[in-house]
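For this view, one protein chain was removed and the others were kept in their places.
Each chain carries a letter (A, B and C) given by its place in the written order, and its residues are counted from 1.
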């Protein structure tokens, strides 16, 4: 079976596992006070080219919800793309952890908010108007839900608008590495140098088993975060589990290599799809996700060939990009573990070459 | 260094690690729909001698807070020992996850509530009295914060009183295996056969890295638990991490062996302490925790010998059991990884034999 | 000064005040167990032609937030018009009282949701899809934020769709009487006979000082509402304040008379406006609110004449209904206290006749 439905269907990459094994023996202080966590923080400070506050947790939903809670009061509004993960895919965790802040969707094609749409949403909530929740934070998903990537200029434009309105800024980097490599920039450039206050630095999808770091650049913002994390049940008892994964992930540029590979596999898939009659890509493939419309017959071939992609909602495609009743809309996600011949097999199956060969 | 401050200062035991490695390769569905999780649930159903609803998470605080939230409305009262983990050690997670229920402490010596004290606390909150939060759940810590273990008769007496008042019952089994072996009973006997509705089945302290199962016996109580867990950020993306740990933990009676060893090490330590002049145990050693008062000089010897125990609050000792200004009150916790010669070394250090030998 | 900015800028009507005075002397049991509250409930049961559960509170925001909390779990989604009061004007009270449910805006012209738009929003949240908040309740504002009124057929269509998806239904009747008289129907027809489960029966705007009743038709839904109300701080100690107001409001069809008058004043204003050059109404005037675009010069005349209306956001006007830079968009709200000659004065001022006369 070839499963490209998501990049969380695979396990850990080898260096991450080995770091875990290396950290297992002997005693270590609990609750994130262990030397592995300390080393992970040091490595992250190197990655971000400044001292960071690092709070690791086991899930992306936990990381995002905790991060947003640090940026908004309960009577605040948090702005994010209308189809983003914090809006649609966390069962209301941001509402729970912020004690009921309003998560406000900002529309935009290809998974990206537009400046105009953000301004329109900001205008709904008057500063100091008591009946209105107060604009407090902006969350940018990078990679977006559509697999696209904001340029540095785009990020800077959003954070500038946010700062003008007094908002704090969050970057949901569940696929941080894939985005960074897509842009060819540094972690610092994509975050604090572009006006980001807090980052969910995702590692689970790109090689770890369960490890996401909430990274603060301003210690004042992080002041009470340790209580938030503990109270949310997100402080692991044996903190080495998180510290060791992050060490294995970051050392020797392992994370870079993993994301480079995943992105390359997505490009390979996208390039192949462009050659296949009937396959249509609604927007660019910027990182490790490929969205494509294929004929139902091709879907059937995938099923028969035990190849899995994720059926996707057509809500988000651009106006005019019609999906026919005889078509399927799919998401393929490549990972560090995706093999080139798996992509070849997907393409062969979709193009009908596989059936012909068998 | 010998660190017996807690049983969370060690890593995973070997079979758990191996199960993790065995589960790592290949694709598996995410969010707990993987075959490892399914197998873990099947094994837990065997352990509990009936079909169970199993929701695994990475932390004990998450497990407890989520479990209690399933048992009480926000206007409810949850009763637990006045010094229990859910009361004192979770930074208000139960209050957060229950959306503000009142956690009511029930006093009692040796870490155990008394029936009289529970009745007295229940009497504070009138059923149907609108100004009063409504008694909703009882949480029993087994092993208790004092390392003691409720007998089956005691558990049954508490659950009977709870049921009489319409409460649901939770067992916080962070050290489930240690308690069960202390009683020499089955998992079923210590839980649903004794009137328990929901269990936090702890595995992290007894061999796993981060794995606790919230176990329901009545599917109706578990009805919405999947939303609670997701919303709390406690649904792991790569569910195999939890499933595999639990498989390694349960198969071949590994968990039984680990806890048997930990309990034996605690007995060895306790027996040795009883021979040492100046060492005084405030209550029985039932499982894998040893609380002891020692002279400050002995504490100094421990420090010099790089032996760590946890300084403990004297609040909980019985009236009359005075701790002098020249004494220290300590908790030692043994684990699957504790070695007999480590215990010997602790005893030699405390008795002065080590210094004499050096 | 003539203030038509809202119907909450006036005090109580005379019969309500008199009922308050009549109820003031003597002792009465507290917390809503007084005979005035009991009589109010009996009167409301007559009004709704069946036995109702009646929970009175002092504010509309409290009433709405409490009502919605009774209809959704924290992981639920509540659907309402995108510009409704529960969405925009309660500073997140619904999120607070529901412990973080998602309030989902359904767009639609003239303050009314459309069935299509509701279906589209419902489709975002898959039943049983764990990552998704679960559709739980629909809230219909009647009168709408645009001053329009849903027909009985429209209400029935919405509640039918809601029931099909397993939602409970709420009617925000802050201006209940104005809507009912606009439709010429009974209170029963506009609510439970049309599929409504819970009503915010507003009385403050139509003659009371501070009195809103949360009305349940199904006692099972109301089961825990007394705890919710108390816990929200919305159970008045001297319950007679609410009971007496409601008695004065309902007896002798006083509420009907008040709303009839307010609606008539709005019609008079609307009819007059239609004769004034440059005044444009974006949609129908169904109850006691008149929205109108006027030239800036006319706005100036209002200011000079000490006539106040509420400046309104142009977000909600239909596409194509452009508001020029030299125009103002205003809301006028009439009440039981509005005098015909005040309307005449407004019209004279807007038409320029007043300036000419002076």
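In this section, contacts are C-beta pairs under 8 Å (C-beta built on N, C-alpha and C of every residue); 3 or more make two chains touch, one makes a residue touch a chain.
Please read all numbers here as calculations on a predicted model, not as lab measurements.
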{"item": "Of A:74, A:105 or A:243, the residue in touch with the unshown chain", "value": "A:74"}
{"item": "Residue among C:112, C:168, C:205 or C:261 that touches the chain left out of view", "value": "C:205"}
{"item": "Absent-chain contact - pick from C:92, C:111 or C:305", "value": "C:92"}
{"item": "Contact partner of the left-out chain, one of C:238, C:257 or C:353", "value": "C:238"}
{"item": "From B:131, B:164 or B:274, residue that would touch the chain that is not displayed", "value": "B:131"}
{"item": "Touching residues on chain A - with respect to the absent chain", "value": "31, 73-75, 99, 130-131, 134, 224, 226-228, 230-231, 235"}
{"item": "Contact set of chain B toward the excluded chain (per top definition)", "value": "74-75, 88-92, 95-96, 98-103, 123-124, 130-133, 315"}
{"item": "Absent chain, residues of chain C that touch it", "value": "1, 3, 6, 8-12, 17, 20-21, 23-30, 57-66, 90-93, 96-97, 204-205, 209-210, 227, 230-238, 240-241"}
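In this section, only the chains that are shown with their structure count from here on.
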{"item": "Most widely separated chain from chain C, with each centre as the mean of CA atoms", "value": "B"}
{"item": "Separation of chain B from chain C, taking each centre as the mean of its C-alpha atoms, in whole Å", "value": "52"}
{"item": "Inter-chain centre distance, chain A versus chain B - centres from mean C-alpha coordinates, in Å", "value": "35"}
{"item": "Separation of mean Cα positions, chain C and chain A [Å, integer]", "value": "42"}
{"item": "Sequence positions of chain C contacting 2 or more other chains", "value": "74-75, 99, 130-131"}
